[in-house]
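All protein chains but one are shown at their positions in the complex.
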Amino acid sequence: MSEIKGDEILLRVEKIKKHFMPHLTLAQSLAAGGKKRVVKAVDGISFDIKRGEIFGLIGESGSGKTTMGKLVMKLITPTEGRMFFEGEDVTFLEKMASKTYRTKVQMIFQDPYASMNPRFKIRDVLTEPLIIHKIKGSRDERDAMIAKALIEVKMTPPAEYMARYPHMLSGGQRQRVATARTLILNPKMLVADEPVSMIDLSTRAEILHMMKEVQRDMNLTYLYITHDLSTARYFTDRIAVMYLGRIVEMGKADDIIDNPLHPYTRALIDAVPEPQTGKVDIVKELPISGEIPSPANIPVGCRFHTRCPYAKPECSSLPEPELEDVGGGHLHACRRYKEI
Amino acid sequence: MKIKDFSRALAEFWTEFRKSASGLIGLGILVVSLLVVIFEPIILPWRDANTKWRNIDYWIDNSAGAPPAWTNLFAKEKKAVTTRLESPGRVESDMEGGGKLVTLTFPYSFTADRAPLDLIFRATINGDVPVTVNVDRPDGTSIELASHFEQGLSNQGIRVTVNNEAKDSTFAFVKQFLSDETLSSMSSGTLEPANIVFSRADAAMAGKFAALKGDYKLVVKAMVFDTANSSIADPFFVVSGSASGILGTDDMKRDVFSGLLAGLKWALLIGIMTSAISVIVGVLYGITSAYFGGVVDSVMQFIYQVVSSMPLLPVLIVVSAIFKPSIWFIVMVMVLFFWTGSVMTVRSMALQLKEETYIEAAKALGSNNRRIIFRHMLPILIPYSFASMALSVPSAIVYESTVSLLGLGDATIVTWGQILHDAMAGGAVLNGVWWWIIPPGLLIAVMGMTFAFLGFAMDKILHPKLQTR
Partner (left out) sequence: MDSILKVENLKMFYHTSKGAVRAIDDISFELKAGETLGLVGESGCGKTSMGTSILRMPTAPGRYESGRIYIDGQDVIPMPEKDVRKSIRWEKIAMVFQGAMNCLTPVYTIGRQMLETLHEHREMDDKQAVELISEYLQLVGLPSEVMGRYPHELSGGMKQRVVIATALFLKPKIVILDEPTTALDVIVQAQIINLLKKLKSTFDLSFIFITHDLALEAEVADRLCVMYAGKIAEIGPNSSIYGARGALHPYTEKLLQATPLLHKKVDNLSFIPGTPPDLIDPPKGCRFNPRCHKVMDKCRTDEPPLIEIEAGHQVACWRCTK
């Protein structure tokens, strides 16, 4: 179903960084000798997302993928770098401009239940964006807009759901409502942070399917953030694999999964369980050991070298490898990709 | 919000509220209280209890520390109940040598086992009008109790008490029945005239009181010599019994029930005003502090700590000593200190709320700070606010009474706290004067409970998640 994507770049992220300074007590900062442990959640990331594309950001917890999502959402401001949306610099925005930006870029959260005020009925949840952005209208006109959005996400008949509270809905229905809320303002781009990880497997596909349909209907662009490679392959056009605040590999979803270049991507792929028989008695060979280091203490050189089975002294002594294009838009950041 | 939407929301709220029994009880008590406040002028037994609570003269005809009238139901020996005898039979006849003799007859049916403590005649007199007070007893005897004459009155009240003015006359009456031997050990000074009036007339009269039950007539004769310039008006008798009213009297002869009734509106006012204003201030303060964080939070927390570590009482004493304490002033000062009560809890709740995904979602939708605070955070804190209000209502009432204890209360009104304080000071507990101490205490508790019930019921409705349990 690969459609023809326009070449217009909707969102461009340039060398963006987000460093958090931890709040220290006086005693702690004295003990640290005046040096603050900086948490480098996002540490120099660049990518483009084209209009109408579904772009996947893959990473483990602690990789900085959620921080990246918040940066795009402008819930936090970057420490360094720039961000362009529809060609305009949106790195720092005035109050009004940021409000306009929010009508264009919307977010779907991991836990749909938590993302809705539990005291709000579905009608109130969906009316909120209209109130915030002062979209005038009588109650009936607004109800009509809400109904339209609910129909868009296949919640029919809409009137039946409007009077309910979020806790009266199933997980899948809640995520539909959360999606409907973002659609009311006719956004251009949706940031979806693990939108299906809290949803039952049986309905996961249904939600992803719905999101794809909505994307086609409204010509949306998605930034899909997940740790789950399987849904990413099904759902996205392009994937960027993040490790400790950096992109280590980026390219078309099929290329990345069928032909991974970076050892980290390989490890991720190998670790995914597959519903096939004959694996019960096998202890899986994992190419990497240990766990992701703390983003407050990033290894020198290639940041993956501490866990990399192919690491050589040069990996830690030479400066960090930059992303390199091997053709077909497939980028990777491994010096030794040819050897492995 | 449009009126239509509001009324719809209210209707929804009511449908839910109706399901809560305790909520309905709370609401019921509150409504009854408000009705009582509205109809207070009609219900109040002592009309001027509000203005003359501290006026000893206003209460002088009552007996001190009299238990409630209904305690007779459980008592072996019935006590005479304080009664006011009004509208007497009035007969006017011409006197020889001019003027009129006004005869006022007050029938009194005595059925108790204990005599009243006193008989008091009151009237308003203009000019020179001597009066005599007599009693016709059911056994046919009659006693001329006292004669009273004050010259040159101009519409002034007279007060004739049998206890003070009928000692000699009752002694004379007693003499008829007693032996000389008994009499020699007696004097008019040791007699209790009211006891004699209602006692059986026999040789045992000087001993234990034996009631002569039946219909008595209290006859007052007033001689109006100069009909043009003299007159007697508004005559009435007070039979000052040893049981009185719905809730008895205190040591200062005040009617406890009237005091409590008059205190209700102040209790509501002090409690609701103080707690509502201080909780609103405290909640907004706590949310603002938590929501903005950083420097704002640090400064606000510093102010909070300074205020909350200042003791209220010494400040109240100093300020009350300088200014004249009115009830409004006390409420204001209490608010100045009470608002800190909810700040810490609200701040910690708000710090948690701030991290909720739906707050982040609202921000992602472009919501401004005001909307997030008022639409998303405040409603979650409303149940807590009501609980907090319910809790500070009684403490506000008690604080007011503490202020009264120090003589700094508003002396122009009567509050439950003051009644309770007077009771404590008057040794009500030691003397077993329970009717002075239980009712005000109970009312303070009931008021607190009322608000707690309302708070819990609202909590259930405003927390839709709880409904599913």
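For clarity, chains are labelled A and B in written order, and residue numbers in each chain start from 1.
Following the convention adopted for this analysis, a contact is a pair of C-beta atoms (placed from the backbone, for glycine too) under 8 Å apart; a residue touches a chain by one contact, two chains touch by 3 or more.
In this text the structure is predicted, and so the values were computed from the model without any measurement.
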item	value
Partners of the unshown chain among those that are drawn	A
Contact with the hidden chain (one of A:L10, A:L57 or A:A267)	A:A267
Among A:F84, A:Y234 or A:Y337, the residue in touch with the chain that has been omitted	A:Y234
Candidates A:V125, A:V177 or A:L208 - the one touching the absent chain	A:L208
For subunit A, the residues touching the chain missing from this view	1, 60-61, 170-172, 200-206, 208-209, 227-231, 233-234, 254, 257-258, 267-281, 283-284, 286, 288-289, 291-292
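Note that only the chains that are shown with their structure count from here on.
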item	value
Centroid distance [mean C-alpha coordinates] between subunit B and subunit A, Å	68
Complex contacts: residues of subunit B adjacent to subunit A	2, 5, 356-358, 360-368, 371, 375-376, 379-380, 462-465, 468
In the complex with subunit B, residue positions of subunit A that touch it	73, 75, 98-99, 102-103, 106-107, 109-111, 114-119, 128-129, 131-133, 139, 165, 167, 178, 181, 185
